[in-house]
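Apart from one protein chain that is not included, each protein chain of the complex appears where it belongs.
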Amino acid sequence: MKKINYNDKGSILNPLKNLQFFARKPITEKLEPRPASASYRGFHINDMDKCIGCSSCQKICDNAAITMVEIPSIKEDAAKGIRNLRPAIDYGRCCWCALCVDICPTSAIELSREYVHVCDGDETDSYFVLPQENGIHGLNFEKGWTKTEDSDLLDRKRRPMGEMEPEERIDNFNEIVDGFTLQMAVEEASRCVDCGLCEDACPAHMHAPNYIRSIYEGNLEQAVEWMYETNPFSHVCGRVCTHICEDACSLGRADKDGNKSSQPIAIRWLKRFAMDGVSKTKIKQIAKKGMARKKSGKSIAIIGAGPAGLTTAFDLVKKGHKVTVYEALPKAGGMTRYGIPNYRLPEDRLDQDIEVIQSVGVEIKYNVRVGIDISMKQLEKDNDAVVVAIGLQNGRSTRVAGSDNKAVVKAVDLLRMIPKGDKFEVPKSAVVIGGGNVAMDIARSLARLQKQQFKKVNVTVSALEALGTTFLADDEEVKESLEEGIVILDSRGPRECVIDKTGKLESLHTVKVESIFDEQGRFAPKYDESDSQFHPCDMVVEAIGQMSDVPILGDELTEELEWNRGRMQVDENGATSVNWLWSAGDMVKGPDVINAVADGHRVANDIDKYLK
Amino acid sequence: MNGLHILSELLLMPLIAFVVGLMMVLMMRKISARIQRRIGPPFFQPIYDIVKLYGKDTQISHGLIHDIGIIMAVGGYIGAEILLPVPGMEGIADKGGIITLSYFLMIPSLGMALGVGQCANPNGSIGISRALTSMLAYDVPFIIVVFGAAWHYQSTSLVGMIEYQQMNSWGIVEMPFLATAGLFALQGMLGKQPFEIYIAPAEIATGPMVEMSGKYMGGLFVMQTFQLYTAGVLYASLFLGGGESWLSLLPKAFLVVAIPMSIAFMFPRYKTEDVIRILWKWPVMLALIGLAFIL
Amino acid sequence: MKKELLIKEKQAKRTNPLAHVFDDFIDFCQSKSLFMLHYCTGCGAIELPPAMTSRFDMERLGIQPMVTPRQADILLVTGYVSVKTLKRVILTYEQMQAPKYVIGICSCTVNGGMYWQSYATAKKLNDYMPVDVYIAGCMPRPEAVLEGLQRLKENIKNDRKQQKGSAWKEYFANYDTYLGNQQHLFGDDWQTPVDIIAEAKLYGLEGEGTYGKNTEKLAKVQQPLLPQEMKL
Amino acid sequence: MRPENYQAVQLGESNEYEIFIGPNHPGIEGNYALKLVLDGDIVVKGTTDAGYLHRGFEKLMEGRLWIQNLAIVPRICVPDPAPMEVSYSLAVEEIMGIEAPIRAQWIRVMQLELSRVAAHLFTFGGHAATTGMYTPMYWGVADRDLVLDLFEDFTGGRVYSIYNIPGGVRRELPNGFLEKLSNLLDYLESRQNDYDNLLFTNQIFVQRAKGVGILSKEDALDYGVTGPNLRACGLAFDVRRDDPYLVYDQLDFDIPTQQAGDAWARILVRRDELFQSIRILRQVIEKLPTIKGPIRTPIPNPLSWNVRAGEAYARVESSKGELAYYVVSDGGDKPYRVHVRGPSSMHAVQTLEYLAKGARLEDVAQIMFSLDACPPEVDR
Partner (left out) sequence: MNDLNNKLNDILSRVNGIKITHKRNRRVRVDVPADSLTTLLELIKGQASYVHLSAITCVDWIKDNEFELVYHVWSYEENCLISAHTRIDRDEAKFVSVYDLYKPADFFERDIYEMYGVFFIGSPRMEKFILTEWHGMPPMRKDFDSEAYVQETFNWTEYNPDWLQELTDQGGGIAIKPEDIRLSGCLHNMATHRQRDKLKATQKVGKGWKS
């Protein structure tokens, strides 16, 4: 570098050296707009198929430039977490900071390299743009600023949930999952983008974003308050919910290359954390919030103290009605108590939920079998409305040859026996037919019992579905089962329970499944008969579904009601064709706690409306 | 020479001056563009500018004196044009001579002063006071140069001067000092850097032009074309032997104008007192030396 | 609608067929020569120097910067205008001689831009003066600015055909509305040194919206403008 | 109520009169105004009038999330936006108790120095234009544009990079970027001769700039002058060296100073600084490829990002001087208070008024540009 001193006077001729520029070429660019750089932040483009309408872009936008627009032609799918909302950008506000790009959970919205938009004074409408794949003017510019791993603002990884080691857990029914620590819970909660897809997906529409937010703020009571607005079985759901919400979570989407490296928020575990963190008395106070001041004077009878029945009862009591719940078994909870093993849902948690429900004034009469101890007629007479929420207690059978053997049992029956403490002979080796969560439950319960008694696990699960693709049970369940030494044989259909001459079960004969559904999507499995196997076992457990125990209604009522393929015909609010009778829960909606809860709310609302 | 001929010359000479002046404006802008490493305006840009300015829908005037001022500014130069002999046309050059021409060249500045004074804009007033000061500054060497040239050619008629040069050698060869001093004066006369203090956008927002709009601004643009033309042709006539034909005159005129322009874009402006100091020092000294040689 | 009326009015004045040729020529020249007021109202002004200087050279489009509103044709409102600036912008606009054009650059001139929650900036430029062309961006690149200017040139050239490029007439024709918006922001005693109504009368640019309750308000507070003497 | 600009007011019977320079005036940097009381050509009193660019940044930032403020901070000084981003990020990082990865720090240094180069190229032109020489502006802006091209390459935006984020930078450098940078530096160095010929050894310019706006060292300290302006008064202070941030303590660079404290000294300091920046950039080019690693320390999901309560005063050296962000958090998702201490808030108000007093009208614009005042930093 040439040094110039302060005292240099300079020269009058030096500048004239620049006359050389007459001979140099101008550096002016061409008049047409130059192509912008590879990561230029130009106008938006939005992949309409990738976009799920989560509206995160709208929230991060510092200029309030993004409006969510409803596009009727896009099909909504709450369970998959797809909304028909799409962002429209107001270029009268936008500042092209690309924060919307960097936060987009699905990498749908991106910026292109297009940067020229000019309009006349009366055409400001063109500043409001619904970005699509081809850009603001349909000119298909190349992509500019897109999300990279570095620029991604979202935390894609779930906080790992601590679990007992397989060796530690296999010989007992203690709860496997450790649960979050406060630190982890807050961190996990902080990942939420508050899109509310979970709320839409949840059958009960639990206000997940709200309680996640409250957990993030460290206000667990507030979180529990949010939960009790929609779900009196929060302890249960915090542990065993099928978490449809997490499937819909906007963070759980596959990234650009189709990898599913992004994990959804652990909504269920957060719920569990919040519920565990608040004392029982406090929860009771919270549950009482919103109680009607005035008693209505009406009374309702509910048959079955499962999640559906109790939710209905909870709602109706809070609305000022008198509710009596009739339960055939000695304890309330229904399937949640007699269908879910303890290592997934410790009983005391369930007890607490039920205690809270009782604390608002729900009366439960145990050991009362409707149809035997009390008739439907009587109930009708004593009450203004009756709800049947008896669930599905009877297991379905595969009806293959030999399935009537006494060593072939149904999963529900077996599961019911375990918490009841009923003694039964634990088989040395067992085969479970079915690939759902119930199959896993029974398999793992059996495994535990085997471990306790024989120090050795010998349980095989044989399912029609293929692992990893169509398998019904949760991935976690499968993973944990395998860890616990359970053998899973996927894509195998049962042919026969081989019974030896003494009438003793010898083995299960299965064949390879080629396809499960036919072209119309109906259940019609096709087998490859050449590939057959025999699984020797002492017990076969059928876990392929349940059905309802309807005879309790009595013949007369059964006549009066409308039926649909063995299920009671109800409208969307659970009302049957008989005007004083409603039905809720698994018996009409399928086996799932959260669906039962949702159903309970619907029925309660409808009854309340009816009674008014 | 009949009246009609004179009349047509009187019309034609300013017209030619205008057209040539436009091209000089274009040249000026192209020169600046080239030095500044860019393309510059299109060919017809100067005329577009002037037509546009005259075609303005609203034209704000600051009173009668303002109008008269502009008319004086343009008129002064038109007067100068017809005193300036060009190939084929002499107009009234032999009657007026260079002394009259010099007087005419002062009219525009005075006219501007008159007009701008009406605008009540302080920037304009400051500008015009600076313009008059710098006129004072460059007129001293200019007058000496003119006087020297007239003495040398023994004529006050430009026609005579041109004839003299065409018969002998060019003025620039015979009086190099005076010719150099003339260039300095030219720089000042054209108001180009470093003698641009009275325009000074960064200080007084283009000074005299600050309140000019529409046709008034257009008037000033027209004035500029005349100014460039006059400067070029006058200098060519004084020192470069004028021109026997347009073909020989125009290149000279353009060259003369190009010199101050090329310099202008490489220098900042002097302050007012520096303008006076510089212009009264070097060009005057040169001119006096030149004069001494001649005398 | 209003524009059409104005155009009819203008055409009605011209009966000579050659006048149209003349008008077209003037329009053509107007479109080819634009003087741009160099006024940095906001941050978008940072892209004007590149647009003016060597790299993008605005002068090849016949556009050059001018320093005072009197000389200028284009007012570039480069981004947000704070209320304090807006007063000067309006003043500047009124001092410019018609035909005059306003270009709104950046998001801020359309809907508040990123300063939409700021108490200090005006949100919509066309509430206060008619805008000819908007250029999107925050800020628009010099190329986009040039595109915008070319669009303006197109509009001016086709002024009479497409009825564009004469937004400035609306300022006269709807002065009451614009004045009303200005008064809303600056208070009822707002007054600029330029008497727009008198100008509209003088040049025959009055429209239905020139007078109204806002101009009445103005008339009450308006002080006559005294010619100022300048002495040195 | 009538805006008072454009009118000259004669003050009583005296010879003094008042004129307004700005806000719409080529002699004013940006949208700013000066009210001058003149006696002839001499300024008797200069009063600044700011607020034309006031947007209430500090208020706006209190209403936006921590991350949303990233988009708004660079707007505070348009010609030199990078230090704003870095300063804000540094302040937030200090409160959070995190530090950007070392690679990000080097990239930030590169961004800052590029921004300084761009800003100085811009200033030369502006300063020269106030003296009537426009060519340096045409050149300077065009060469600055080449720097902006680089900004566009690695940040995605020409002027507002919005590239820094608390915890690091948003993007990895594109392939072949350092090569491009190296070429640009070569080009800029090759242009040095042209600039020297045109501007720095131009006798008339030197004459114009010398002795204009003289600021003694004591005055400079008194008026809180910082940056190149302070260094032109003889005090070798540079935040980069004396209150180091990022990796400046690992870099080798000089702090150019001058003693005279006038406009000429200031532009010389800037010229030398430009080349120091190039020197720093060369070191970055050498060092950066050897530093591997992440470019961001993760921050929480920006939508639920509460910065723990605390405060930080983050200073950086911008091209104009000492720039500081004072950020206060009350533990919420938005800053509780952000105070921007722009260097120009000192230069463009009190210092300018002080220097304008007694100056010639011809020099007022030059004084303002030689101070490299950036009005939005005053108004905010």
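Order of writing sets the labels: A, B, C and D. Residues in every chain begin at 1.
Please note the rule applied: a residue touches a chain if its C-beta (ideal position, glycine included) is under 8 Å from a C-beta of that chain, and two chains touch if they have at least 3 such contacts.
Bear in mind that the values here come from a model prediction, so they are computed numbers and not experimental data.
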Q: Would you mind listing the shown chains in contact with the chain that isn't displayed?
A: A, C, D
Q. Which one, D:Arg108, D:Arg341 or D:Arg360, makes contact with the chain that was left out?
A. D:Arg341
(Q) Can you say which of D:Leu60, D:Cys233 or D:Leu246 touches the chain missing from this structure? (A) D:Leu60
Q | Listed residues A:Asp152, A:Glu199, A:Glu246 or A:Glu506, member touching the removed chain | A | A:Glu199
Q | Touch residues of chain A, complete complex, unshown partner | A | 53-55, 58-59, 61, 64-73, 83-85, 88, 90, 92-93, 124-130, 194-197, 199-200, 205, 209-210, 213
Q: List the residues of chain C that touch the chain left out of this view.
A: 83-84, 87, 110-112, 116-120, 122-124, 127, 184-186
Q | Residue numbers in chain D that touch the chain omitted from display | A | 49-51, 54, 56, 58-60, 62-63, 65, 94, 221-224, 226, 235, 237, 242-243, 303-304, 311, 313, 315, 322, 324, 326, 328, 333, 336-337, 339, 341, 345-346, 349-350, 378-379
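Just so we're on the same page, only the chains that are shown with their structure count from here on.
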Q: Using the touch rule from the top, work out which pair, A-B or A-C, shares more C-beta pairs.
A: A-C
Q: State the chain with the largest centre-to-centre distance from chain A, centres being mean CA positions.
A: B
Q.
Going by C-alpha centres, which chain would you call the most central?
A. D
Q) Roughly how many whole angstrom separate the Cα centroids of chain A and chain D? A) 53
Q) Any idea how many Å lie between the Cα centroids of chain B and chain C? A) 35
Q.
Show the residues in chain D shared as contacts by 2 or more other chains, in ascending order.
A. 6, 8, 25-26, 71-72, 135, 138-139, 142, 160, 198, 202, 204-205, 207
Q) Which residues belonging to chain A are in contact with no fewer than two other chains? A) 15, 18, 26-28, 36, 62-63, 95-96
Q: If you connect every pair of chains that touch, what shape comes out? Choose line, ring, star, complete or other.
A: complete
**Q.** Interface residues, chain D side, partner chain B - complex
**A.** 6, 8, 17, 19, 25-27, 41, 128-135, 138-139, 142, 198, 202, 204-205, 207-208, 360-362, 364-366
Q) Which residues, counting only chain B, touch chain C once they are in their complex? A) 29, 33, 36-42, 44-45, 47-49, 51-52, 55-60, 63, 117, 119-122, 124-126, 129, 201, 205-206, 209-214, 217
**Q.** Touching residues (chain side chain D, partner chain C) in the complex
**A.** 1-3, 5-8, 10, 23-26, 30-31, 51-56, 59-60, 63, 71-72, 75, 78-79, 122, 125, 137-139, 141-142, 144-145, 148, 158-160, 376, 379
